[in-house]
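A single protein chain has been omitted from the complex, and every remaining protein chain is retained in its original position.
Should a chain be cited, it is by its letter among A and B, assigned in written order, with residues numbered from 1 in that chain.
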Amino acid sequence: MKPPSWIGVERRPALPPWLVFAISMGAIVSALIAAGIFFQAYGVSPFRAYGDIIRGALGSKLGITETIRRAIPLLLIGVGLTVAFRALFWNIGAEGQLLMGAVTATGIALFSGLPGPMLLPAMFVGGFLGGAAWGVIPAALKAKLGINDVITTLMLNYVAIYVVDWLIHGPWKGTAMRGFAYTDPFPAAAILPTIAGTRVHWPTLLIGLLAAVVFFILVRRTRVGFEIRVVGENPHAARFSGISQVKITILAMLISGGLAGMAGVGEVAGIHHMLLGPANVALGYGYTAIIVAWLARRNPLAVILTAFVFAVIMRGGDVIKVSLGLPFQLVNVFNGLILFFLIGSEILMRYRIRIGRRTTA
Amino acid sequence: MKGIVKRFPGVVANDGIDLSIAKGEIHCLLGENGAGKTTLMRILYGLYGADEGEILLRGVPARIASPKSALAHGIGMVHQHFHLVPTLSVEENVVLGLSEGTGPFLRFRRTRERIDRLAGEYGLQVDPAAKVWQLSVGQQQRVEILKALYRDADILIMDEPTSVLTPQEVSSLFGTLRTLVDDGLTIIFITHKLDEVMEVSDRVTVLRKGKVIATVETAATSKAELATMMVGREVVFRIEKRPPRRGEKVLEATDLHAENDRGLPALRGVSFDLFAGEILGVAGVSGNGQHELSEVLTGLRRAHRGSAILETKDLARCSAREIADLGVAHVPTERIRMGMVPTMTIRENLILKRYRTPEFCRWIFLDDKAAHRNACDAMRDYQISAPHDGTAAKNLSGGNIQRLVLARELCGSPRFVVAAHPTYGLDVGATEQIRQVLLDQRDRGAGILLISEDLDEIMQMSDRILVLYEGEVMGIVPCEEADLEEIGLMMAGSRRREVAV
Partner (left out) sequence: MSWESWVIATLSRTLAYGTPLLLATLGEIYAERSGVLNLGVEGMMIIGAYAAFSVAYATGNPWLGIGAGAIAGGAFSLIHAFACITLRANQVVSGLALTMLGLGLSGVLGRGLEGFPLFSSLRGVTVPGLHRIPILGPILFEGQNLLVYIAIVLAVLLWFVLYKTRIGISIRAVGEDPATADSLGVHVARVRYLCVLVGGVLAGVAGGYLSVAYRPAWTEGMTAGMGWIVIALTIFAFWNPLLGLFGAYFFAALFHLSFRLQAWLAPELLKMMPYALAIVVLILVSRGTLQKRMGAPSALTIPYTRGED
């Protein structure tokens, strides 16, 4: 029962924010170096690879705008995840919430019969509600029955995927199908405007930026944000102070699911203009956004930055596919490595190794 | 055990203890909480290491570094909170961690036979195939005992074994203990209940504040004598306090019944009145319902019967939020776990209860400036020492944390204060200050319910003393009439007194 007498691990006291930032950056750089080694082993010069990525993502107007449009869903979902994580709710289900938002928006676009100018706002509202509903289910299950949030959100992802699959193969099957399944294209009024010459659907971008600011303020300076933080940082104290964990958990997931849903609206209304197969719509944004939110240390404003970083990586994947012939899956290698190094840096920041004599406890 | 010393941060749990146990006897360790009994036995069982001193088994020095080592020496322990895995069966629990010669496989039949044999010999009948969660608490305890017996223990330590048993189960247990002793086992029995000591032990050692007071033959002593030894001599110094100026009734508690986390009754018909301007001290050994009482009165636990009327509202039916809004202050036992959010700043922690009020909250926004002003005032008034109010609460020392909690709870002049173990684990300076704060509140006219394991504190601070034993009120005694021996006896369950008002 006694700890070994010569090596021990003890908790560090809190670190100043700049050090936390530096260590996080260090983690990313380490991951990039590791990926570079991987490139080398594969026979590709890492410098060439990174050079291509930087150029492809930031070196041209096309590159930058493509990067930005990749960042839009990451931004929206990431902000939502920071809120969920603050309430200690592990929302792994952003993929599903995005898809359900997309489904709702598609439904409104194709079948609601609303007049033109009302379509887009209705789609956003509907998308928010669709995603929010999908997020509230696991929240209620956790709050009322104590069921693990990781598993329920994960499972609902796949239920959502099959719902989309069913819709595009069944009731919503488009009339002009060629090989792949998708719905009819949206009417013109249901298509999001983009910045001229690019694929950047700026209304969604604006919503995302607005969300980052709004929720930053909400968490820091409002009553509700205070309650969310208390619930997330010490649930016992929350109970002691009379804060309802049930209400807060559900509220946090309403927000997180809703934002993810709106990201889904952006994708179908802004990029694809129809509902496609789930893999092509969601593209792993929901999972990548987890890293985005985590790297941002649950700060909604910082998500703007980290979403951009991961958008660069995604754009880089596109670029390398063409220039070096490496598959898009490379992006997953990057993401996985970064996540791992981030975990490592977390641990480094939490503990330090003490070598010395320990008195018998 | 000779000269055992054990220090924890801030307290000397065992201070030079000499204890000798004879083979084949039932030896009781008597004392209040914090007396050091459990610590001492944990050292014997290898869960802790002693800082000084040595252990001699049958005359030979023994090094006991872990429970496994203790078991190898023949020492087994039945803990107060059982070390059982609920989803496993009885025989699986008994066998867990053992590596007998049968290798990785399990010969259930042989195990079962042996368990049955042991059970039959000592009156510990239990179904070996039953899952532990299906058993009653008494049966679970039998499994714990069987675990030790299965491993050939011949010294058995039992830590407060009757605290979870019904009277019938207690008799059954005592019968088992006598049978074990007849067979040559030695039993060390930790308790705070005088009845049991008198009934079942051969000798008893009384511990108080980490030291051995005396070891006596049970037959040669009396409950009164033991009680006095347990709680100590006359208190050395008294706090200067003004005579109580009792006002109106603040709280009327009637017939409160509540269960503890295990589903057993924790409060069994608790009734008392609390008046403004007085401190009602709740004395009693921990685990007799004090925790549940504080929770019932602050909305953290449901009382399934009874009421606690504060002016017109029944606290037993209110939520924690409603009670906070009513102006009830709660200084919790676990100040870090429940009383604050460590990662938040001092400023934020201070408004944890009142952030909803217009004072701190305009529309949906929190008024940071108001919180800041409040924090500065609080830090000054309560002498919370920290660089500034934006410091994270987890960086505060224990005393400062408690000051923080008090500052938060006591601002706004609450009418009713529940203070649970307010000076637990604090240094002398902080303790003095906090006691003074409570006295000031009382002088201001609040009604304070003070729960504490430190009988000195209760005796010094309270105007009246209520003794809780097994969820019942043994008696309420005004401070002038309080007699240490009588209180000690009440705490140990043996005398009831007319409820004094």
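By our rule, a residue touches a chain if its C-beta (ideal position, glycine included) is under 8 Å from a C-beta of that chain, and two chains touch if they have at least 3 such contacts.
What you see is a predicted model; the values in this text were computed from it and never measured.
Trainee: Of the residues A:P17, A:G113 or A:G146, which one touches the chain left out of the display?
Mentor: A:G146
Trainee: Looking at A:L32, A:L81, A:I108 or A:L156, which residue reaches the missing chain?
Mentor: Touching the chain that is not displayed is residue A:L156.
Trainee: For the chain that's not shown, point to the residue among B:L40, B:V95 or B:I145 touching it.
Mentor: Candidates B:L40, B:V95 or B:I145; residue touching the omitted chain: B:V95.
Trainee: Taking the full complex into account, what residues of chain B touch the chain not shown?
Mentor: Interface residues of chain B facing the absent chain: 42, 47-48, 66-68, 83-88, 92, 95-99, 103-106, 108, 131, 133.
Trainee: Go through chain A and note every residue touching the omitted chain.
Mentor: Against the missing chain, chain A presents residues 1, 3, 42, 90, 92, 141, 145-148, 150-152, 154-159, 161-163, 165-166, 169-170, 287, 290, 294, 325-337, 339-340, 343-344, 346-347, 361.
In this text, only the chains that are shown with their structure count from here on.
Trainee: With touch defined as at the start, can you tell me which chain B residues reach chain A in the complex?
Mentor: 46-49, 51, 65-67, 299-300, 319-324, 330, 332, 334, 337-344, 348, 352-353, 355-356, 361, 364-366, 368, 392, 394-395
Trainee: Of all residues in chain A, which touch chain B in the complex?
Mentor: These residues of chain A touch chain B: 1-2, 13-14, 221-224, 226, 229-230, 233-234, 236-237, 239-244, 359-361.
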